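I'd like to ask some things about the structure below.
The complex appears here minus one protein chain, its other protein chains still in place.
Now for subunit A:
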Amino acid sequence: MKLSLGPLQYFWPRERTYAFYRAAADWPVDIVYLGETVCSKRRELSTGDWIALAAELAASGKQVVLSSLALIEAESELGVLKRLVAEGRGWIEANDLSAVQLCRERGVPFVAGPTLNVYNHAALRLLMDDGLVRWVPGVEQGHVLIRELRDAVLAAGLAMPELEVIAYGRLPLAYSARCFTARALDVPKDQCGFRCIDYPDGLPLATREDRPFLRINGIQIQGDEITDLGPELPQLRELGVDVLRLYPQAEGMADIVAHYHHARRSPQPPPRIAARSGYWHGEPGMQSAN
């Protein structure tokens, strides 16, 4: 079983980002997803910087995948996507059909990211014809749905592409044209001042009963809970999961990677280090109680 670092969902200062990935070069992760998936205004690293960083990490032995935006609205954003596909020299994580089409037109292999809405074997098969090589199911798909899909692929006499599941991190739940960080700080979206750089793990949102509920991350909304599928490792193995995705957090990521690295080599499942995922068990996503 391989470990991946999912794309950085938050906006970190340039030096922090470089420090994170230079450290990650020595971590026991096999795959690193790089690039901006949430907001195109986040330009501490330019597209060229991300591509250069990809080359650097690839040289250290990692498989590098360039991730693309989940929501593309402007021509300039499409321009960035075209450049990633043309110059990336590797796989692309397609988080939108725009990326699927550009990869298809250029014959570039792609990973179907969790926002691509692949829910059944027939859709997966169509995308495999287009160049899909790895599939990350959407956040709400738990083990029963994934198993049904896998069985239907195998029953059709096809091979499954690589299967990657989100094992650790805050789940990306929604995207909007609105910037919720700008709204919370009462600044116009066009003059946001890049304030989400002040929230390296997102901006907490609680109910009026002080119950932590969601995280605001620019135009993205995440669940507040950090999901941990470590204890479900036997089930993940049995399901044929090839890659465990760990989403970068601001603090302690080296330890989290070490925890999962130990777990993947151990016959015993590890203790839970964060919240149980309701989604994985066919329940509401925030159902964290056992």
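Here, a residue touches a chain if its C-beta (ideal position, glycine included) is under 8 Å from a C-beta of that chain, and two chains touch if they have at least 3 such contacts; residues count from 1.
Note that contacts and distances are computed from a predicted model.
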Query raised in the report: One chain is missing here; what is its name in UniProt, given the choices "NADH-quinone oxidoreductase subunit L", "Amino acid ABC transporter permease", "Hydrogen dehydrogenase" or "Ubiquinone biosynthesis protein UbiU"?
Result: "Ubiquinone biosynthesis protein UbiU"
**Report entry** Option touching the unshown chain, where A:Phe110, A:Trp135 or A:Tyr175 are the choices
**Finding:** A:Tyr175
**Report entry** Touch with the omitted chain, as defined above, among A:Val133, A:Met160, A:Leu203 or A:Ala274
**Finding:** A:Leu203
**Report entry** Contacting the left-out chain in the complete assembly, out of A:Ser4, A:Thr115 or A:Gln249
**Finding:** A:Thr115
**Report entry** Which of A:Asp30, A:Glu56 or A:Glu140 contacts the chain that the document leaves out
**Finding:** A:Glu140
Report summary line: The missing chain sits against subunit A at residues 70-75, 78, 96-98, 100-102, 104-105, 115, 117-123, 126-127, 138-141, 145, 148-149, 151-152, 171, 173-180, 182-185, 187-190, 192, 203-211, 213-214, 216, 221, 223, 278-279, 282-287
